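Every protein chain but one is kept in place in this view of the complex.
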Amino acid sequence: MIDAGTLALAALGLPFGAFVLLAVVAPLRRAGRAAGALSVAAVGGSLLAALILWRTFPEAGADTVELAWSWLPAEGGALATVGVLVDSVAAVMLVLVALVSFLVQLYSLGYLEDETAPALGRYFAYHSLFAFSMIGLVLASNFLQMFIFWELVGLCSYLLIGFWYAKPEAARAAVKAFWVTKAGDLGFILGIVLLWAQAGTFGFSELFKMADDKTLPLGGLSLIMFLIYLGAVGKSAQFPLHVWLPDAMEGPTPVSALIHAATMVAAGVYLVTRAYPLFLQTPDVLVLIGWVGAFSALLAATLGLVQADIKRVLAYSTVSQLGYMMAALGAGAVGAGFFHLLTHGLFKALLFLGAGAVIHAVGTNDIWKMGRLFGAMPQTGIVFLVGTLALAGIWPFAGFFSKDAILAGVWEGGLTVPFLMLALTVFLTAFYMFRVVFVVFFATGHAEGHPHDPPLVMGGPLWTLAGLTAGVGILFAVGGGGEEAHGPSWISPLSLGLALAGIAFAWLTYQRRAVSAEMLARRVRPLYVAALRKFWLDDLYGGIYRGVILGLSWVVGWVDRYLVDGLVNLASAWTMRGGDRLRRIQTGRAQDYLYGVAFGLLLVIVWSYWH
Amino acid sequence: MSLEAAAFWGLALVLLASGLAVVLSKNLFHSVLYLALALVATAGLFLLLQAEFLAAVQILLYAGGVITIVVFAIVVTERLVGERLVQTNRGIVNGGLVSLAVLIAIIIFVTRATLPQTPPPPPADLTQAIGRDLLTRFVLPFELLAVLFLAALLGALFFARKEE
Amino acid sequence: MGLQPYLILAAVLFCIGLFGVLTRRNAIGILLGIELMLNAVNVNLVAIARYAADPAGLVFTLFTISITVAEVAVGLAIVILIFRVRRTVEADHLNLLKG
Amino acid sequence: MGLNGVPILTLITWAPFAGAVLIMFTARHHPLAVRLIAAVATGISLLLSVVVYVAYDADAAGFQFYEKVALVPLLGISYEIGADGISLVLVLLTAIIIFSGVFASWTVATRSQEFYALLLTLVTGVFGVFVSLDLFLFFLFYELAVLPMYLLIGIWGTSAQIRPRGIFGWAIRETGVGSKEYAAMKLTLYLLLGSAFILVGILALYMAAGGSSFSFLEMEGAAFDPVVQRWVFLLFYGGFGVLAGIWPLHTWSPDGHSSAPTAVSMLHAGVLMKLGAYGIVRLGMGLLPEGTHDWVALIGTIATINIIYGALSAMAQTDLKYVIAYSSVSHMGIVLLGAATLTEAGLNGSVFQMFAHGIMTGLFFALVGLVYEKAHSREIFRMGGFGRMMPGIATAFTVGGLSSLGLPATAGFVAEFLTFLGAWRSTHSWWLFPAVAGTFLTAVYVLRVVKQIFWGPAPLHGEFHDLPDAKGPEWVALVLLMFVIVLFGMVPGLAIGPIDTATLPLLTRLGAWP
Partner (left out) sequence: MSGLALEIGLALLMLGVFAVGTVSHGDDRRLAGLLSAVGVLALTVGSFFLEPSPGGGRDAFVLDGLALFAKQLFLLATFIGILGSLSLPDPAFRRRAPEYYLLLLASLLGMLTLASARELILLFVAFELMSIPLYVLSGFLKREAEAVEAALKFFLVGTVSSAILAYGLSFVYAATGTTALAGVPPALEAGDPLLVLGLLLVLGGFGFKIAAFPFHMWVPDTYEAASTPFVAWLSVAPKAAGFVAIFRVYLEGVGDRVVLWVPILAGLAAITIVAGNLMALPQQNAKRLLAYSGIAHIGYMLVGLAAVSASGTAMILFYLVAYVFGNMGAFLVVETVAQAEGSVHLDALRGLAQRSPLLALAMLLSLLSLGGIPFVAGFWAKLYVFWAAAQAGLYWLVLLGAVLTVVALFYYLIVAKRMYIEAPQRPGRIAVSPPLALAILICILGVVGLGVYPTPLVELTIRVANGLF
């Protein structure tokens, strides 16, 4: 029996080893598929370790396992440590991360077969780094370490969004993603620093213990927790920092599935879950989290309604679902939120990979250039449908239970308005997802080329995920669920009803054409335009970037060159000019020189009077 | 007013007047002549101060030597240039102010000093003392003066000599 | 009759000489001004020597007079040279070198 | 004396100089020999720096590997050297930078013999400053580190194009802004101006300590009058601050760094600016505790200005080298901010940032040099799509950029984070906010530049075709520097261990510890 710490370290170390190998051994990296094989094998190992860890956990006698090494030495003990902290939450999350990583990497081998070998090698190097970072984030034993890996996953996200760096849109999206999440991270790091100053430690265990013992100083804690939450806002694409996620779809689709749907974006939720004992000390922040989450969910859903790009629809739905999770956390339903995180990880990865298969087959992201694909690629159609039903929250798929739990939790938490928003979102979610399903797979339309189902290396992961999505749901349907829905009994029917209504409405609009989408759009024209323009948030940020930051930099650059440096140059120019002026006393006329002597004499005499 | 004082003021008047004439006269030749007058007046002062030997030297060397050289120089150069040398002043106000300032500065110091009101009785044989000192205490500067004359002569000759 | 009148007389003479030096256009005129200044020195020295009853001052005067003559000789040689080379002794015109 | 009787610090310091002499006298007209001698000489320094680093006894702390030989007994000047934790880290930094600098400028074509000789002489000066325990010796080495710069930039530098406009346009025109001659002159004069203040300060301390010895250790024992402390500290701050690039005395650095040839920019931005900060910490804070307390608020505030102002200025630049140069100004703000916090974390962060920024900016300048050498352009907005042509350089640039924006797992993060901790714990906790904002601004301009140059499509005018990637000796420099950045980012204890042994005594003297 290998102990939990070792397993965790193995899960962490394998992808890291793969990354170092790929980074350092250039020939291996340039070999492409071999690099992919190494990466997949490594993350497969991680998955294995994660599974064993999950099944054998908790160890006897302890519900957490913690290992720590000194990282930043200081007088009287380490200032900060690195290590692993395994508890049940981390163990489950670890499995999710390893699993999705493994499947996505496998899928990528097929998806990216057209890439050149060096590019592929680079891709898998990034993926290994991501797997390492994400696992490190999950296993982090303190805030600082979490922040470190938090930033590293951000880096991987940046690198992978910009994987096709020659595409200007990809380049722009990568940078945008980095900047926006970094803006949130400023809050995170400020929060950590302030927390350290308050509590003197970064360690979760110590902090939780202090929270338990009520020895945690509460002054300013609200601010601290709010700042830390800002990090989650950026990473988990909460309003108003959600703008980067749709653009991030410029990356390869497997990347979107892994990073921008299943794992990294959920890190914010994981962070709040992880630090929940601390958030419990600051209920005001929790309420804020709930409101923002619900609002994000609704806002993203409305934006999802009008997208033509299949991945963007999914991206907005991700934002929306993350909003659900956050709302749950804010309402105190931490279990529900985390549960949704897991199920969402599965079915959203599935959806993305399915979308990827479609895109791979038809060569476009635009849903209006697709149609009747179910006939051409039935396997893809089925798994996509499974994912969609789960996302829409249809019994007995996984999403139904987790979403139900959230709705119940939010209602119980007393957040009535957010509850209403979330309920509305259920309807919208079902509508926009089935809009995609109908348009892509069933409605009339014409896709170019000869679309066909993907090869096994892509299909395998799809079916695995579909199976899990359905399986987990059925497990709950049969077993009654581990996570009890505490809410009133009318919530399940309500949510199911709303979802079905959404589906029906989508069917009427896009399949039967009984309702004209254009007419709908005209009816709610202001809203429609606003949604099309993303509620002008991108324009606002663009304005801030260009107007404030670049404008300020222009001003400072000008001041530096012409004022600060200008003064230096002025001083030197004046010195030179002064020399030039002064030497004109040297007129060449002998008598002026004699005046010099006379003046000197007077000077000396007058001077001596003074002193 | 004693005779001595009268002589002093008289000589001083002559000295200053001729001095001013030296620096203001339009004609260079006149200037030189006024200088001669000033030098002679100075010699008179020397006499008044009972330095007869120096008065003699003053007249011989200065009024004789210097003036002759200067006149000679003027004549030579006038012949070289072929026209009369006219002498004017430039920046009289500035020069006057500066000179006046220097004068005031010096006079302030002089008036502050406590100076002897009456001269002590003169040594018995001043000229002899001068001669003795010159060849004993001041023999070194005396020798050096010879070298100095040599150098000055050499220089003056070098400059004045027309080559080729 | 104290020393002071002599010193003041010398000072005035010195400054008249200085004035000449500063204002005369002609190089020879400047030389004459210098002569006046040196002459003032002589007046000073002789007067001081008289009131100190010290022959050293008179020896000093002897030296200054001699040196003055040497200087005048060199100076006039330079002036003549200038005449020869530049055809002018106007001090104002001698400004090839400046700055 | 030294390490087991070997005067190891002397060897480190003078090995490059010996190399320079050897180059001047033996390697005339043999360009390869010149480079090999340079590589070996700096290699020896590097090797021995690592040896010293490992041999340093962290438990004993204090100055080790001590050597002392009287030079001018009359004035109490001696060749007194030794290294504590701070010196060690900076010696190591210097050795790494110059070693990679030798490789990064492998392709210098004209008058390479003189180039390497001057470069190595300069390095001896830098090493000397970091190990000097005699104020006078310190000053001598300081001057030696500054002067060769004039010729190095003047002969081998490159000019930029700057059109004089603005309110002091005529002054800017008159002084010839942008040309390498201007830059060389400005840099040299500015730094020597600083050294003038330093010299006065040193003399004042010498007199105040009794006028018998320039020894640092002896002066440490002297309790200076508070008035002396106040003014001498200001002299040191101004004098060293010029070299450290404090606002508003920093303007020599962008011009100088941009005009300098690759190895010189690396050395200058990488090491020499640290020398200024080192001077403030070692002489200013080390000898003048009360003076430090008098001025610390000013230092920290100016440091925050540096951070923000430098970053915004960097953003405004269109010339690649200027961007990097201004980023140095910004990062030196972190160094001084850390020092001004007077906390353990802050001071450790400050020294660590000296190291981290040295390596990172060295890497940057090496890369910029390579890009310039291949593309013959420094105009950011004319370039594009280089990632395809020079993936290696693109990767290295990204690594440098990430370290510069304080990405974890690079050395830059550790330094910044420690500084943040210190800033909030200091008496002026608001310093934290501009410092953190600075990291965001850094992210903005660094990624913008990376995106513009390496990403996206190649520009249409087709000026840049078939640009080669880095090759051969150049890789030595890039890989070494990247390795160090990541190594120290992942295992910061390597550096912080020794640094901490030196900062604690310093803080104790400052009355800020315990």
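Residue numbering begins at 1 within each chain, and the chains themselves are lettered A, B, C and D in the order written.
Note that in this section contacts are C-beta pairs under 8 Å (C-beta built on N, C-alpha and C of every residue); 3 or more make two chains touch, one makes a residue touch a chain.
It should be emphasised that the depicted structure is a prediction, and the values quoted were computed from it without experimental measurement.
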Name every shown chain in contact with the chain that has been left out of the document. A, B, C, D
Among B:16, B:92, B:110 or B:129, contact with the omitted chain is made only by B:110
Among D:207, D:227 or D:298, single out the residue that touches the unshown chain. D:207
Mind pulling the chain D residues that touch the left-out chain? 72-75, 139-140, 143-144, 147, 150-151, 154-155, 181, 184-185, 188-189, 192-193, 196-197, 199-200, 203-204, 206-207, 211
Across the whole complex, list the residues on chain A that are touched by the chain not included here. 575-576, 578-580, 582-583, 585-586, 588, 590, 592-594, 596-597, 599-601, 603-605, 607-608, 610-611
Hidden partner sits against chain C at residues 3, 7, 14, 17-18, 21, 27, 30, 34, 37-38, 40-41, 44-45, 48, 52, 54, 56-57, 59-60, 63-64, 67, 70-71, 74-75, 78-79, 81-82, 85-86, 91, 94-99
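Quick note on the criterion: only the chains that are shown with their structure count from here on.
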Averaged-CA centre spacing for the pair chain D and chain A, given as whole angstrom: 36
Using mean CA coordinates as chain centres, what's the gap between chain A and chain C in Å? 95
Multi-chain touching residues of chain A, meaning two or more other chains, are 591, 595, 598
Touching two or more other chains in chain C are residues 18, 22-24, 92
In the complex, chain D touches chain A at residues 162, 165-172, 174-175, 177, 186, 189-190, 247-248, 251-252, 255, 309, 312-317, 344-345, 348, 385, 387-388, 391, 402, 405, 407-409, 413-414, 417-418, 420-421, 424-425, 432-433, 436-437, 439-441, 443-445, 447-448, 451, 454-457, 492-493, 496-497, 500, 504
Chain A residues touching chain D - in the complex, by the definition given at the top: 70-75, 79, 118, 144, 147-149, 151-152, 155, 158, 162, 165-168, 171-172, 174-175, 178-179, 182-183, 186, 189-190, 193-194, 196-197, 545, 549-550, 552-554, 556-558, 560-570, 572-574, 576-577
In the complex of these two chains, what residues of chain A are touching chain B? 591, 595, 598-599, 601-602, 605-606
